[in-house]
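Reading through the structure tokens given below for one structure.
Only one protein chain is missing from this complex, and each of the others stays in its spot.
And now, subunit A:
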Amino acid sequence: MYNFEFVKPSTVEEAAAALQGEGAQALGGGQTLLPTMKQRLASPETLVSLTGVEGMVGISAGDGTVTVGGATTHAQVASEAASAYPALAALAGQIGDPAVRNRGTIGGSLANNDPAACYPSAALGSGASISTNKRNIAADDYFQGMFETALDEDEIVTSVSFPVPEAASYQKFLQPASRFALTGVFVAKFPGGVRVAVTGASNNGVFRWTEAEEALSKEFRADALMDLRINHLNMISDLHGSQEYRAHLVGVMTRRAVDAAG
């Protein structure tokens, strides 16, 4: 690890100002950034820790929405969102291991937008609104490809608001080594329709499977998907699964999510 400066601001404004500096990098729970720095593959000059920023930690629920502070850990979401949004809590409880869940944050995960991360599927599948120090961004506009988001350099995810669906489930097929999602599908049924978000599978990162959404919006049953096949051509192919296998798993995991959501 190279030497770096470390600042721990207490307000969003201070954090945003600190991020203006050259070579400054926001630090959430550090579950991706710190290992990368240890391998000398990243060399920020200044780390701006967000965990001490007032108002960025915690979960609130009301008016059909669950709002999670940007610096809230996965472990907190897993326990504290369990009654308000069980599918979201269950997803958070499947990320990494206890050490990861007690350090990693939702803001860090969404800002990084790893194509195999779990949270992007919950945000996109729920139609969440991602609040930053500058604006609110709809999930549909936020995710822009593998490790790409709508965030500006100095923009901080302060909170994420999830509309709570009538029924939802996240089904994660584990990449056996890393236990990230080889393919994960988040299905959420709202009064106005069903959303299906897929992570882990595509070279473009998280995406909505619109054909499945249409079918499920007509009839929320796994059987409604039996004739649907997703094209494999833009899927990831690696040691753990071919494009065809991932495309197949998208179907299986979506059907299982519908069954589990009930």
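Quick note on the criterion: a residue touches a chain if its C-beta (ideal position, glycine included) is under 8 Å from a C-beta of that chain, and two chains touch if they have at least 3 such contacts; residues count from 1.
Note that contacts and distances are computed from a predicted model.
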When one chain of this assembly is omitted, its UniProt record names it as which of these: "Xanthine dehydrogenase family protein molybdopterin-binding subunit", "ATP synthase subunit a", "Cell shape-determining protein MreC" or "ABC transporter permease"?
"Xanthine dehydrogenase family protein molybdopterin-binding subunit"
Across A:144, A:178, A:210 or A:234, the one contacting the chain not displayed is A:178
If the missing chain were put back, which residues of subunit A would it touch?
1, 39-40, 173, 176-178, 238-242, 245, 248-249, 252
